[in-house]
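A protein chain is absent from this complex, but the other protein chains hold their places.
Right, subunit A next:
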Amino acid sequence: MTYAAKSLTTDGRELIAFRVGDQEFCVNVMSVREIRGWTPATAMPHAPAYMLGIINLRGAVLPIVDLSARLGMKPAEPTVRHVIIVAQVKSQVVGLLVDAVSDILTITDDKIQPTPDVISSEFERSFARGVLAIEGRLICLIELESVFPQEEREAA
């Protein structure tokens, strides 16, 4: 375990890449608990538009977030082909609705390029940790804790 952890920090880290709309994003694999198919969610009253509702994850109540809408893109229309990435954000567990999981990457930190300053919005800049160029694709590394800022997540 110590060896594995050490090798990750020196030799690089593992990321899960997924597609949302026509863009590709990735998150640290350590924060991902599981990946599962889409099941209809129960709507929550007075929830923000990106909050699709809650589902039953083996007895626990799991809120589902439309990552596309959350990142300021077109709201998704969930189908059976969509997948939910169950991720740990601080002390809570959330489900992220994405189009598909595309890849698992092992990269070193020097491969991460700074976010280009073409992104104007403060919000978008806050969650983008950098970009990766993998086989001619552009993958944006996002920080889940910024996607769900503390004030909002842990208010209750």
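Everything that follows uses one rule, which is that contacts are C-beta pairs under 8 Å (C-beta built on N, C-alpha and C of every residue); 3 or more make two chains touch, one makes a residue touch a chain; residues count from 1.
Note that contacts and distances are computed from a predicted model.
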{"item": "\"Amino-acid ABC transporter-binding protein YhdW\", \"Chemotaxis protein CheA\", \"Outer membrane protein beta-barrel domain-containing protein\" or \"Hydroxymyristoyl-ACP dehydratase\" - which is the UniProt name of the missing chain", "value": "\"Chemotaxis protein CheA\""}
{"item": "Omitted-chain contact residue, chosen from A:Val94, A:Ile112, A:Ala128 or A:Ile142", "value": "A:Val94"}
{"item": "Contact footprint on subunit A, counting only the chain that is left out", "value": "39-48, 53-56, 58-63, 92-94, 151-153, 155-156"}
